[in-house]
Structures are given as structure tokens and as C-alpha cells.
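Here the complex is missing one protein chain, while the rest keep their positions.
Letters are used for the chains, namely A and B, taken in the order the chains are written, and counting of residues starts over at 1 for each.
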Amino acid sequence: MTGDYGALGRALLPEGVLVATALVVILCDLVWGRGRGRESRVQASVLLGLLGLVAACVILWQEGVLGEVGSGALNLDFLAVAVRVGVVVLSGFSLLTLVGGNTRSQPAEYVALLLFATVGFLQMAAAQTLLLAFLGLELASLSLYVLAGYDRTRPESAEAALKYYLQGGVSAAVLLFGFSLLYGLTGSIGFREISLVLVSNPPGALGAVAVGMVLVAFGYKVAVAPFHLWAPDVYQGAPTSSAALIASASKLAGVALFWRLLWSGLGPTSGGVNLSSSGPGGWVLVVAVMAAASLLLGNLVALAQRNLRRLLAYSAIGHAGGLALGLLAAGEVGPGPLFYYAATYGLATVGIFGCIALTERETSCATLEDLAGLWRRSPLVAACLAVFVLSLAGIPPLAGFFGKFVVFAAALRIDGLGHPAGWVALLAIVMSMVSLYYYLIVLKQAWLVVPPTPPRRMAVPLVASLALVAAAAGLVVLGVFPSILLGLF
Amino acid sequence: MSPLHLCLLLSTVLFCIGLAAVLVRTSAILVLLGVELMLNAANLNFIAFWRYGPGGDDTGVIFVLFSIAVAAAEAAVGLALVIALHRHRRTIALKAANQLRG
Partner (left out) sequence: MTLSASLLWLIPATPLAASVFGLFAPRTARTLPIAGALLGLVAALGLSVAALAGALVDPAVRATSDFAWFTFGAQTLRLGWLLDPLAGFMCVLVTLIGLLVALFSTAYLRHDPRIGRFFGFLSLFVAAMLGLLVTNSLLLLFICWELVGLASYLLIGFWYERPAAAAAAKKAFITTRIGDLGFLIGLVWLHQATGSALFHDGGAGALDAPTLARLSSTLLPGGWAVSTAIGLLLFVGAAGKSGQFPLHVWLPDAMEGPTPVSALIHAATMVAAGVFLMARVFPLMAADQGLATVPFHALTGVAVIGAVTALLGAVLAVAQNDIKRVLAYSTVSQLGYMMLAIGVGSWVAAVFHLITHAFFKALLFLGAGSVIDATHHEQDLRRLGGLAGRMRVTFATFALGTGALMGLPFVFSGFWSKEAILHAAEGWTVSHLPFAAGLVGVVLTAFYMTRLVLEVFFGKARGEGAAHAEESPGLMRGPLVVLAVAAVGLGWLGLPNWPWLQTRLQGGDWPVHGLGEGFGLMVVSTALVLLGIGAGWWWYGRVKRTDARALDPLARSWPAVHAALAGRLWLDELYAATVGRAFAMLARVAAFFDRWVWGGAVEAAGRTAETVGQVNRAVDEDGLNAGFDNTSEHLRGSGRRYAKAQTGDAQSYLRVVAIGLAVVGVLLLWGGVR
């Protein structure tokens, strides 16, 4: 493969910075952290990690849109840059939940793994060949498995990680098999070349199997039913900051990767956004079915949850249905609404996990009842929690409302109710009404219910409270001025 | 039957055996083995398509080299997680991992 190595180097500079930072974090912990208290080691590691993320963010910003590099292996188009910045920011917020959260052993390795996962996300955002897509996906996944099982004191953590790993491993194997079939069918691993071949040679049954295998991996990565089963267990069992990363940045990167793969690579097999006269077919229909299943299942099961994290997980499955819908609509209106939805959803989710992390420092924060009286323990955390939860619920004028609005509107714009996506959008509207019920239960616990024992004021580190306020302010600002993100596309 | 078809048949059989192992074996280690079989079935496909297919360059081989490395890393992580399970539950039966539910 020949190409402009200079451009490739510039394109990969953020990844390089992050990998270097990871190594520095470990080294620093070995040299400087020896014999020091756990708290200061955590702080040092987080600080270094944050510096690396900020540097990567600055570099991404400076370089801007580079276009295709490495002979088309990476496509740093506008969406890629936006997603890369997005995942770096979301990883940063996930990292910050460590500051407030329970201090765990070996913080340096944890931070390093988080940075490696971020490198995977960065690759996923820009990959334009099957190989880089697979590598990015696996780099992220392998790091995430370890992060999910990082808490060695709790059996739930190990169990969650194992379940995550097993389903991830099977999905990865299925995806790789699908990739091999695509390679065989088209003789190429570049998305664009695959698309060109598929246009001229309709793929047939083998192609259908290959597309189906890709969809399985998509379902797993974004937690769309029926491939969502890992999500509640991982949300519940994984350490808080790992769960935050899995719920936010990982989803954003996954959505971007599969948007690119499905539309610019497998677009010819979509059955067309506008279903042609020969009847429904192609993966658009399948994704619509998956989205509908997700919306129904996630929102209904969330109603029955008493555990806060499981509730979040099922609500995430419901939102995954929305993301799948956005993926469909992206064929018509471009990825703008999808990106807006995924990014603001990730921000709200990471914020909620931040609140959980702060709360569970002093008392447990497992069931909804554990939130009781949060507004007395810390009005700031309770207020930020309200912003995050209301944003997820889609209450205007927060960003979550707007994300739903643009995605549903885009889905309806395809062909009104003449297209399955229109019906799914209608279902999504109904389900967002249902979802408000359980979101408000969370807020009721935090804001109205008085706990049986008088609550104590909780100490909130300055950095953590700044991070929470920043995330909440981001949601408000993006909701009031959605053009900030949407106008870019 | 052309060699390509034979290879594809073999890889499909391998994939199915791996999947069957994943679905029915109770030991976590054997499930990991099943996943490895599935990954290697895909690798076999890449090699077969590279050898007999239309592609003119070495893409297939490169892909396989990378994916073997990834599979190795994946196996390492998987074994570590199985050990973590064993430490808590004193068994490697997958049934032991059923505390999180609902």
C-alpha cells in the first residue's frame, strides 16, 4: 500500500498521543507513585490521562477535515472528525468520574486501558476498510472487557465482564465471518470498492448472510434488541466509570462505524431508503424491525426496574432503538441527526453515571431508593441529575428533546407513513411518552422523597462538580442552540 | 466441486462446530475454544478467497495475519476473565455466572 505517509502520520497523531500518554501514565505510576497513597496515584493518573485527551482533542481540532488518507483506508471527513472529538470528550468525562468515584487499585493501568479503548474509538470513527474497522472494534472491545471486569473485589464485575466478553467474542467472530464473505464476494476490503461491486453484481444469498452477520455485530455494539442482553448486566456489574464509557463513547463510535459501513459500504443492499416497487427487502427493513423491538422492549422493561443501573441500561436499549432509527434516516438526510442524538445521549448518560459515582462514594447507589433525599445530600448533584434525566426523557428545551425531534422528523421525512421508518418513529413517540414515567420516578426519588434516615451532606470534589456542571450546561446549551452541532452538517 | 467451494464448505462446517460449542458446552474454556474456531473459520475464508478469488493483491493474507493476532489477544483476555470468575465462584462452569439478571 503506497500513499502519502505524511498525511497518514498527521491523521494518526491523536492516536499516537493517546498511546504515548497511556505509556507515560503507567511509567509515572511505577516511578513516582511507588509508596504514595492511593488517592494521589489516582489523581496523578487521571490528570495525565486528561492531559493526553485534551492534547488529542486540540490536535483533532487543529487538523480538521483531512479527507481520505492512507489510500482510502481512513476517511477523515467531517463526520469522522466530529465523532472523534465527541468520543474524546466523552472519554474525558468518563475518566473524570474516577475522581469522584470509589478509588480502586491500580489506577494507572485503568487509565491506560481507557486511553487504549479511546484509540479504538478513534479508529472506528474514521475506518473505511473492513480491516481497520475490525481492528478498531477489537481494540476498543478488548479494552472494554478488561475495564468492565476491573473491580476484582466484586464478583458482579467479573460476571459482567465475562458476559460482555462472551457475547462480544461471538459477535466479533460472526462479524469477521461476514467480512470474509464480503471480501470473497467483492474481492476488496475498502467500503467504496465493495459498494461499487455490489451495485453492478447483486450479491445473492451469500451476500444476505454477510449483511446479516454485520447487523448482528451492529446490534451488539449499540445494544439493539435482540442483541442487547449483555447491556443490563454490564451496566449493573461494571465499575461506574467503565459503564459510563461503555454507555457513551463506545456507542457513539459504534454508531459512526456502522453508519459508514452500512451506508457507504453496504448501501446497495439496503433495499433503498425509498423502498422500491419490488417490495420490502434489504437491511433497512431488518434494522427497522430491530429498532421497533428495541423501543418496545427497552422502555417497557425499564418500567419494571428497581435497580437504577438496570433501569438506565433498559432505557439505553430504548434509545438504541432511536439510534437505529437515526441510522435509517441517515440514508435520506445524512448523519447529522444521528450524530446529534448519539452525542447528546452519550453526554447525558455519562453525566448520570457521574452522579452515581459521586453518590456511591458514601452510601450504596444500587436501587432507586438509594437516591432518596439526594437533593439534601447535595443540591448540585441532584440538579445536574435532573438535567441529565430530563434530557434523556426528551423534555424540551434540553438536548435530548432535540435529538429525538430531529431523528423522528428525519425518519418521517423519508416517506411519511409510507415507509416502515415512519411507523417506527410513531412508535418511538409513543414510547418516549411511556419512558417519561420511569424517568420521573428517578427524579421523584432524588428530589421529593425523604429518606428514612436523615441524610448527611456529601462531599463533592471540586473537579467532579465542575465536570458535572459542564456536562449539564452542555446539554442545556446544545438544546437551546442545536445549530452548534446540527449547523455543522 | 472446485477447491474454493471445498474450502468454503470446510470453513462453514468449522464455523458451525464453533457455534455449537458456544451454545451447548457448559465449561467456559470450551466456549472460548468455540469462539476461536469461529474466528479461524473466517480466517480460512479469507485465505481461500485470496488464493482462488478474483482479488489480485495480498489483502486477504494481511487481514488474516491481523486477525490471528487479534484472536490471540482475545483469547488472553478471555482466559483472564475466566480466571476472575473462578476466583469468585470456584468453578469455570458458565452457569455460575448468573447472579445478574432481571
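The definition used in the following text is that contacts are C-beta pairs under 8 Å (C-beta built on N, C-alpha and C of every residue); 3 or more make two chains touch, one makes a residue touch a chain.
Keep in mind it's a predicted model, so treat the numbers as computed, not measured.
Enquirer: Of A:Thr269, A:Thr359 or A:Ser391, which sits in contact with the chain we cannot see?
Expert: With A:Thr269, A:Thr359 or A:Ser391 as choices, the missing chain is touched by A:Thr269.
Enquirer: Kindly state which of the options A:Leu176, A:Leu252, A:Leu412 or A:Ala446 is in contact with the chain not pictured.
Expert: A:Leu412
Enquirer: Touch as defined at the start, partner being the missing chain; which of A:Leu47, A:Leu66, A:Ala366 or A:Ile429 qualifies?
Expert: From the options A:Leu47, A:Leu66, A:Ala366 or A:Ile429, the contact with the absent chain belongs to A:Ile429.
Enquirer: Considering the entire assembly, which residues of chain A contact the chain that has been omitted?
Expert: The list for chain A reads 162-163, 166-167, 170-171, 174, 202-205, 207-209, 211-213, 215-216, 219-220, 226-227, 229-230, 232-233, 268-269, 271, 276, 278-283, 285-286, 289-290, 293, 296-297, 300-305, 333-334, 336-337, 376, 379, 383, 395-397, 401, 406, 408-409, 412, 416, 426, 429-430, 433-434, 436-437, 440, 444, 448-450, 481-483, 486-487, 489.
Enquirer: Which residue numbers on chain B touch the omitted chain?
Expert: 19, 22-23, 26, 31, 94-95, 97-102
Simple rule for what comes next: only the chains that are shown with their structure count from here on.
Enquirer: Chain A to chain B: how many Å between their CA centres?
Expert: The answer is 26 Å.
Enquirer: Write out the stretch or stretches of chain B touching chain A in their complex.
Expert: Chain B residues touching chain A: 8, 11, 15, 18-19, 22, 28, 31-32, 35, 38-39, 41-43, 45-46, 48-49, 53-56, 59-60, 62-63, 66-67, 70, 73-74, 77-78, 80-82, 84-85, 87-89, 94, 97-102.
Enquirer: Would you tell me which residues of chain A are touching chain B in their complex?
Expert: Residues 130-131, 134-135, 138, 142, 145-146, 149, 152, 155-156, 158-163, 165-166, 169-170, 172-174, 176-177, 179-181, 183-184, 187-189, 232-233, 236-237, 305, 307, 310.
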